[in-house]
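I have a structure I would like to understand better, so I am pasting it below and will then ask my questions one at a time.
All protein chains of the complex are present and in place, except for one that has been dropped.
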Amino acid sequence: MKKLINIPNDVVDEMIDGYVKAHPKLVRKLNENKRSIVIASETRENKVGVLIGGGSGHEPAFMGYVGKGMADGVAVGNIFASPPPDPIVAATKAIDKGNGVVYIYGNYAGDLMNFGMAAELAELEEDIDIEFVVVNDDVASAPNNEKEKRRGIAGEFFVTKVAGAAAEKGYSLKEVAEVARQTNNVTRTMGVGLSPCYLPQTNEPSFTLENNEMEIGLGHHGEPGVEKGELQEADRVADRLVQDILNDITISKGNKVAVLVNGLGSTTKMELYIVFRRVEQILAEKSIEIYRSYVGNYSTSLEMGGCSVTLTKLDDELTELIDAEANCPMYAQL
Amino acid sequence: MKKLINIPNDVVDEMIDGYVKAHPKLVRKLNENKRSIVIASETRENKVGVLIGGGSGHEPAFMGYVGKGMADGVAVGNIFASPPPDPIVAATKAIDKGNGVVYIYGNYAGDLMNFGMAAELAELEEDIDIEFVVVNDDVASAPNNEKEKRRGIAGEFFVTKVAGAAAEKGYSLKEVAEVARQTNNVTRTMGVGLSPCYLPQTNEPSFTLENNEMEIGLGHHGEPGVEKGELQEADRVADRLVQDILNDITISKGNKVAVLVNGLGSTTKMELYIVFRRVEQILAEKSIEIYRSYVGNYSTSLEMGGCSVTLTKLDDELTELIDAEANCPMYAQL
Amino acid sequence: MIAYTTDQYKQYLYDVIEMIEKEKDYLSDLDRKLGDGDHGVTMSIGWQAVKEKLDNELKDEMDGGEISKVVAKTFLNAVGSSVGPLYATGFLRGSKVLKGKSELEDQDLFEFWIAFGEGIKERGQAEVGDKTMIDTIDPFVQSIKLQKDSQSFLHAMDNALREAEKGMLSTKEMISKKGRSSRLGNRSKGFQDPGATSVYLIIEYFQKSLSSVK
Partner (left out) sequence: MIAYTTDQYKQYLYDVIEMIEKEKDYLSDLDRKLGDGDHGVTMSIGWQAVKEKLDNELKDEMDGGEISKVVAKTFLNAVGSSVGPLYATGFLRGSKVLKGKSELEDQDLFEFWIAFGEGIKERGQAEVGDKTMIDTIDPFVQSIKLQKDSQSFLHAMDNALREAEKGMLSTKEMISKKGRSSRLGNRSKGFQDPGATSVYLIIEYFQKSLSSVK
């Protein structure tokens, strides 16, 4: 896989460098830690801080979602590797306005340990209250009765969106965490992979597939899926993804949802809209209302091919928060 | 190349279908022509219409740039094929508010003929005044003394941005066209391809490259570039692209520019920011101020790998127009 | 000569449709060397749309002018692209010649193809030597024009096709000046132009159609 990079081990630092130079009015890097990025403008006094983070390679996630109405800070890890505690703590200190910070991250061993250690440090040394929101929207990663084992994938976008909007609206620490957890509870994602990604350092494909195969329920770090299947038409793929979600969570006639059709990297917007078209048909048949749609690369796996479908069941509170304005370098909503 | 599609010949219609269903508050398809999409909200009376269009396969261009502060309508062609006159005329009629419509399209034989025929029809049959803005920012496609032969590529984003903002601000037909042409005059793009794209119907690579090769100055429909070169580090690629631009247009110490580092499809945002980082270094060395930066997939070539760099030299008027708010399904700016 | 009927004209169009399906990969391959690789795709989309019209709306249509006009509009709207306006203009200009006619005499055929070729040339604004379909169609038109008052159309066609073929083959060594491949400069040398090829096939098939009538 040819890549436009310099030295493989430098990609993350150089990306961050380019990122903060590209958007100096929106984000800045902390002097204290080169892997901590925070919102450039002063945030409102007393506002609850929202901190996101995780491995790199998912851009725009997570780095791209720092901004008004979204996260106040991000800790950036190596590719597909949780950030260590230091950048998390540094960002925590920078964004705390006295009312604590909510950590949002995916349910991965590495993130759990690193964010956990960081929270201990922040609470002990800096007396900052921390709340955890662990995202686990990936239906494929464990059965319904073992939800606590599920991974966090594209649905983290909605969780961040809601938490960011809630914090902006003046929710308290507990309330922000609560509504973010609630969003996670009503969010489900199911993905399919068509082609692998390549780590810059190894340049090896994350999995191998025959020409007529796809990986169903793959991880968003190129981890193999739960099942290989024959590549099918987009409509059949969408059927499968939506069915798996609806088998897992009750969304009924008259319910409102937000939909995210997320590209994993090299899949074109054309394809994503073709998949969305079918998702809309299925939901319309069931009289489920799509309140708002997001179609594009919201959480990628380097240049992996494929997509995921996320549904979030909306109540009135979530609807309002999903609708709120947001302004980040890689995502803006009016 | 595996694709998430149904029937290859249906991809454009299905994409449009998905697109308008995903963003009903922002865009709608005309009953008169299934390849014409216009802004969903009523635009201001007397506002000059801005119409864009071209082949599909460049998403978010052009379809994605319909919205407040950008284009009022788009005519969507087959993949890499100009739309025929009918959808152009239909969209023209729908968006004309009595003060005429500016057509913005790239300098390609097909677009010139089809938009030209459409303008004749719109003027003759509907008495609508039309102004043409033909974008030709691609430095590689012809030497400086044959600028009229140059193609339009990613720079069309800036031209559309400026025209959309000008129309929104109440510029007259001639003024919108004038400032858009002016933007085109001070815009230069240079691109590099690392991997080909595949038309859904042929599923053949648009070009073939060895593992250590890149196409310099490629067309944004997968046309071969002007020159094959050895794949180099991102910094050297950026050096080459920026140098070719600065050899073509005088941008001096103290000048302000807008920068677009555009991904062609499968190149990650990580790589684009690494390229941006170097672009910023070069310009900083020359004391050229980057006023605003855009990094991401703004005009793709299906799943092609590679990127382009666009520089637009800004005066005060362009600065203000580039800064204006925009709200489209695939791009929003606050 | 026996007059050429519009039924035979429609059969000719069906033959073109079939031929395009056979040749579409070849045409796309040529375009891949020089342009965006879709010439076979655009031609196929356009002619398949024409087929749909022939099968339905044009089933009982006997007016050669009407048939040509529908072919022109259908092709244009299905295709867009560069070749949409080019071929559409060709058929539209031809339709004026055939208007109201259901049996075509030699004179009609001469005029049809002259109008067809000149229409394309006018639309594309390309010159001989630019490496486009003009390199096929211009010598073809010149040749039938010269023979118009002295030869049967079938005979004229034999000579004109030889000129067209020479023109088509000459595009191989040309440097592109119009269309997508113009950016390639010298790299465009060595490859035959796809449009010059498709238009050659289209006129060649008309000769075949005529010959089978005799």
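Per-chain numbering from 1; labels A, B and C assigned in written order.
Going forward, contacts are C-beta pairs under 8 Å (C-beta built on N, C-alpha and C of every residue); 3 or more make two chains touch, one makes a residue touch a chain.
Bear in mind that the values here come from a model prediction, so they are computed numbers and not experimental data.
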item: Chains still shown that are in contact with the chain withheld from the display; value: A
item: Option touching the unshown chain, where A:G18, A:G49, A:P85 or A:G193 are the choices; value: A:P85
item: Omitted-chain contact residue, chosen from A:L30, A:A140, A:V176 or A:A238; value: A:A140
item: Residue among A:M1, A:L173 or A:V226 touching the omitted chain; value: A:V226
item: Residues belonging to chain A that touch the chain removed from view; value: 9, 55, 77-86, 108-110, 113-114, 117, 138, 140-142, 149, 151, 199, 201-202, 204, 206-207, 217, 219, 221-224, 226
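FYI, only the chains that are shown with their structure count from here on.
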item: Chain whose Cα centroid lies at the greatest distance from that of chain B; value: C
item: Chain closest to the middle, measuring from C-alpha centroids that were averaged per chain; value: B
item: Separation of chain A from chain B, taking each centre as the mean of its C-alpha atoms, in whole Å; value: 29
item: Distance between chain centroids, defined by C-alpha means - chain A, chain C (Å); value: 54
item: Where chain B and chain C are represented by their mean Cα positions, the distance between them in whole Å; value: 32
